[in-house]
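Dropping a structure here in structure tokens format, bear with me for questions.
One protein chain is absent from this view; the other protein chains keep their places.
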Amino acid sequence: MLVAETELMPAAEPSRAPAAPAVSIESLNAWFGSVHAVRGVDLAVGHHEVTAIIGPSGCGKSTLLRCINRMHETVPGARVTGSIRLAGRDMYAPGTNAIAVRRHVGMVFQRPTPFPTMSIRENVAAGLKVLKGSDRPSRSETAEIVERALQRAALWDEVKDRLGAPATGLSGGQQQRLCIARALATEPEVLLLDEPTASLDPISTQRVEELVYELRRDMTVVIVTHNMQQAARVSDRTVFMLAGEMVEVAPTRALFMAPGDPRTEAYITGRFG
Amino acid sequence: MTDHAAPGAADERGTGSAPAIEGAAVGDRIYRGAITVFAICIPLLLLLIAIEVGIAAWPALREFGFGFLSSSTWDPVEGNFGAGPAIAGTLITSVIALLIATPLALGAAIFISEFAPAWLRTPVAFVMDLLAAIPSVVYGLWGIFVLVPILRTHIMPFLADTLGLGRFGLFSGPAYGNSVLAAGLILAVMVLPYITAVAREVLLAVPRSQREAALALGATRWEMISGAVLPYAKVGILGGVILGLGRALGETMAVTMVIGNRHDFTTSLFAPGYTMASLIANEFTEATKDIHLSALMAVGFVLFVITLIVNAIARWLVWRVSRGQGA
Partner (left out) sequence: MTGVPTTRRPTGSFAVRAARTVRRRSVLSGAMIALTYTAAILAMVPLVLILGYLIVKGAGAISLDFFTQMPRPVGEPGGGMANAIVGTLILVGVASAIGLPVGIGAGLYLAEYRTSRLATLVRFLSDVLNGLPSIVMGIFAWQILVRPFGKFSAMAGGVALGAMMIPLVTRTTEEMVRTVPNTLREAALALGYPQWRVSLTIVLRTALAGIVTGALVAVARIAGETAPLLFTALGNNFWSTSLWEPIAALPLQIFTYANTPYDEWRTLAFGGALVLIAIILIISIVARLVTGRRHAGGGD
């Protein structure tokens, strides 16, 4: 076992949230040109839970994630079939606007991407600028939102005195937390994290993981990670993907202690990956 | 029918408000349309130049036909024009410039790409960029007050008498200084940085593996360059040379200031002459008759067409190299 029992999260409490899944993925297929990256995935992501997606490189986990907020189609030659429902509404229904989808789903990428010409404050508020007319907050409201987002991202204390400073002056770990704050500012219901600690040092990684663990109180989190221990530490449920297919999904503890599928077991015990 | 989905609302996710959708799509369309319009301005501009200059040139071209290109008569009084000497002068000065500049440029480019230590590369490249940025009129200024007098008092007598080349028609005649040779020399200096810049980039792009393979076979440094690097880069370098040619063909001010401005088929480098560009520059504001103006426009049109073709060839060659293949 590559994951020690002590690393696993405490067994999840019975959920008080509504039973309906936050994200419901049905028969999802995705292509890059002729490469079939995601094959027929059906997945229900629980409400106010952290769901981790693990698997070897190239298994399609990032692609699956990016389908949830319709980012996959921004790549030329990309194609998606199937449906993904957020709170019951199909994101891929004809006539649905991808941009509107993305305003309700937050995403944090593998490498920190603060906007280099903007200050810390402006970065966090960047997502607010594209809200429509009456939704757009006033100046004072924006300041509150920025502060709240930075607090939730555990960055407020470090930057509260220099909100006007360029965002590029922050360290790597701080920048990534800034990106998380930026995603949180628009109060998404679902937050997608694509290997968020891949380029961070261990201490920053730990802080981000603590953050993710806390966030599940207010929102649904889906995190893609190549680090099984990380999945074990932060997630309630874990999905294992291989070659575009979803092999198994189970509560994290169960998946790591007693995987159902032999392929899952092979991956978890380090036989490949 | 607009449902504004406020962030935080549990219902009404996803589609957002109808105007928001349209707003984004309209914004995208306007943006794309605008940049496309701006982009199309470029081919349109080129077309417009061709048309307008062509229209103005037409009367003269129709009147004199193809003989315009070879005739040496230039008689504003009689209304008889031929651009032969100007075209010849353009070609001769450009050839002189290339003959002098190409070896120097190639040597400098090889120096920069093969021998210069890394810290020296940037300053030398910077010096080359500066040379390219000096305005033509400043070169001409220097030409009038420095180059021409030196030619007149030192270099031309040296070539004619000391070296004894004076017996050849090419170096015969009185040495006034203002001459085809002066124009060729100044063009060489002006064209040098362009050829160097292209050659330098092309040489730097030759993969290390080529160099290492040659050295591993026991080649000397020079043999590696001449045997492995240069052949690989030769198409690109040729493109650079032709680019330099394109520049030389169209240079106006520096040439006007040192060439002497005389209509004649010259057989001697020491004699004054004309290029198409300097002809136009010199006579345009003096031309009163319509046919005179049209003749000058016709010269301009010929220049336009020639430089268009030369530049197109040069760009195509350089483009071929940057696409990834070698010689």
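For reference, chains read A and B in written order, and residue numbers begin at 1 within each chain.
In the analysis below, a contact is a pair of C-beta atoms (placed from the backbone, for glycine too) under 8 Å apart; a residue touches a chain by one contact, two chains touch by 3 or more.
What you see is a predicted model; the values in this text were computed from it and never measured.
> Out of B:Thr93, B:Ser179 or B:Thr196, point to the residue that touches the absent chain in the complete complex.
Final answer for the missing-chain contact: B:Thr196.
> One chain is left out of this view; which of B:Leu91, B:Leu170, B:Val235 or B:Ala281 touches it in the full complex?
Here the residue in touch with the unshown chain is B:Ala281.
> What residue numbers in chain A mark contact with the hidden partner chain?
69, 71, 74, 99-104, 106-107, 109, 111, 113, 115-117, 126-127, 129-130, 179, 182-183, 186
> Which positions on chain B touch the chain that was left off?
23-25, 27-28, 30-32, 34-43, 45-46, 48-49, 52-53, 55-56, 103-108, 110-112, 114-116, 122, 124, 126-131, 133-142, 144-146, 189, 192-193, 196, 218, 220-223, 225-226, 243, 246-247, 249-253, 257, 277, 280-281, 284-285, 296-297, 300, 303-304, 307-308, 310-312, 314-315, 319
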